[in-house]
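A single protein chain has been removed from this complex, and every other one stays in its place.
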Amino acid sequence: MDAILLQILNGLDKGSAYALIALGLTLIFGTLGVVNFAHGALFMIGAFCSVTLSRLFSLSHKVEVPGETDFLGNPLKKDVPYLYDIFGESTGAAIIDWAVPLSILFAIPIMLAVGYAMERGLIKHFYKRPHADQILVTFGLAIVLQEVIKYYFGANPIPTPAPSAFTGSFDFGAMLGFDPNTIIYPYWRLVYFAFAVVIIGAVFSFLQFTTFGMVVRAGMADRETVGLLGINIDRRFTIMFGIAAAVAGLAGVMYAPINSPNYHMGMDFLVLSFVVVVVGGMGSLPGAVLAGFLLGVLESFASMREVIDLIPGINQVIIYLVAIIILLTRPRGLMGRKGVMED
Amino acid sequence: MGILEVKNVGKRFGGLQALSEVNLSVAENSCHAIIGPNGAGKSTLLNCLVGKLIPDSGSVMFDGQSVLGRAPYEINQMGISRVFQTPEIFGDLTVMENMMIPIFAKRDGAFRMHAFETITNEKQVVEQAEKMLEEMNMADKRHMHAAAMSRGDKRRLEIGMCLSQEPRLLLLDEPTAGMARADTNNTIDLLKQIKEERDITIAIIEHDMHVVFSLADRITVLAQGTPLVEDDPQNIKGNPKVREAYLGESA
Partner (left out) sequence: MFGLEKKDTSLLLIVAVLTMFAPFILNPFPTDSALAQFNAGYPDLMQRFVIFGIFAIGFNILFGLTGYLSFGHAAFLGVGSYAAVWMFKLIGMNVLPAILLAIIVSGLFSVIIGYVSLRRSGIYFSILTLAFAQMSFALAYSVLTPITGGETGLQLALDDPRILGVSQTAEGNIPVPSLFGLEMRSTAELVVGPWEFVFNVGYYTSALFMLASFYLAIRIFRSPFGMMLRAVKSNQQRMNYTGLNTRPYTLAAFVISGMYAGLAGGLMASMDPLAGAERMQWTASGEVVLMTILGGAGTLIGPVLGAGFIKYFENIFSKINDNVLHGWFAFLPDGMEDFVVFIIHPFIGKGWHLTLGILFMMVVIFLPGGLVEGGQRISSWVRGRKSEDKAKGKTEPAE
């Protein structure tokens, strides 16, 4: 029982990332009809927003420490972040410590701008071209984005710690009456899960309760009709693309402490997120979220010792296997509308 | 006993009964038109004949064999060719290639891996295709990309492609929909000529009464998924039930 609970918890953080990326992918597909292979790159850019802000915060200058010398006899110099000068030492240190959550504020305008530029500059010209062309050009864009990041940040993963308040683990087992230390779970992953739930909730309520969202949903259902009503759906779709980019970016920002960002993390997540979208149903928002969490949890179950002993290697392929079975038996996915790309 | 026998066919989509109790008999070497107001189930019926849809009940027999449960390509191999409402041709291929493909399909069946032959060496197929292009008056366009032609020419090519397979039954789905008057008249002339010169049965779904009365030997009127009347053209013109069905729609 405790093992099962642990696996569910373990699946949640990865599932959250899958769900957030897939949400954006399916939003773009549903509204714009575009298959975006560069979406993983947006996730990666988000993660590097965290990296950038932590570095900016840590920018420092040398200050001599009075009365001390190094081993060569020169006066000892120590790095003092500029933030200490501005806010004083304790506030400054706290800001540096909280760089990752603070990056959210920093990343939102950046991701919206990146999404806007991508849609207006490139994607717009591909609405009428075949899906294969969309895949190819966004694949090219993904390569370009990841190479740019690699150029500036190097090829190695960059550790980006969570605030020290969240470094420990939470003992679920003790809370639920199991033996202590049987179910322990890092705090930051709990934060990530809660964050994902908030973002998903925000996107859904935005679509559900605002007129903007209503028009977009109508547009997803039937693009031509809404166009006939004289509503400028194209502009709204551009904004939608920006939002999708922001969701992927924020997913990346908060993921940085879980997995040190590297330039190819976007590609790694892209393939899996596509699988998630397909399993959930192309163009279905609840489907993407459901499938994201489902596959995340399924993956962590498949990594259990007992399961691997039974079917070796199952943890590596479970997601793909599910996708293949779904595609062959129910091509519209778990919650996809009938007829969407069903051929 | 007609070449095409439709018996008690019914088809339901969710809550909508698209077809019910459809009975139809198309006599060999005749031209049979199926008309009816929008939403009468004409297209659904046609799709049931060619294997795109499978009816919930009833039977469809072509030349004594059931077509139900067969894939579109199998039904075509039985001798039924279909012309679509908007011309379905191979847009990226040349007109000549468009014409050769159905001839290959007729000769070699649904699949053959003739990867080591050269198209230009297939003298017989080339000859047949050229003859058909002559007949369709488009020999001068043989090297053109099919997608670059006018709509009227595309329609002509599609009909030619169907005829080159020497089908026993030619199904036409609103062949003049969206055409200018001149193109419509050309198409009517072409179909008349085909009817006179060939041993072929034609079933046509059409909205345009001018087209129907110029071609049909026999007419079935479909309304709300079920046949209203079946009769000769002159009797259909005066039939009060038909008028009601059409006037009811416009009123």
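General remarks:
We just call them A and B in the order they show up, numbering each chain from 1.
Assume a residue touches a chain if its C-beta (ideal position, glycine included) is under 8 Å from a C-beta of that chain, and two chains touch if they have at least 3 such contacts.
Computed from a prediction, not measured in an experiment: that's the story for all the values here.
Checked against the full complex, the candidates A:A3, A:I86, A:M175 or A:I324 give a single residue touching the omitted chain, namely A:I324.
Annotation: of A:V100, A:V137, A:A162 or A:A251, A:V137 touches the absent chain (contact as defined above). Of the options A:F166, A:F237, A:F274 or A:F293, the residue whose C-beta touches the omitted chain is A:F274. Mapped onto subunit B, the footprint of the missing chain covers residues 50, 71-74, 76-77, 81-82, 84, 88-93, 97, 100-102, 104-106, 108-120, 122, 125, 161, 165.
With the whole complex as reference, residues 35, 122, 125, 131-133, 135-137, 139-144, 147-148, 150-151, 267, 271, 274-275, 278, 282, 312-313, 316-317, 320-321, 323-324, 327-328, 331, 341, 343 of subunit A touch the missing chain.
Operating definition for what follows: only the chains that are shown with their structure count from here on.
Between the Cα centres of subunit A and subunit B there is a gap of 52 Å.
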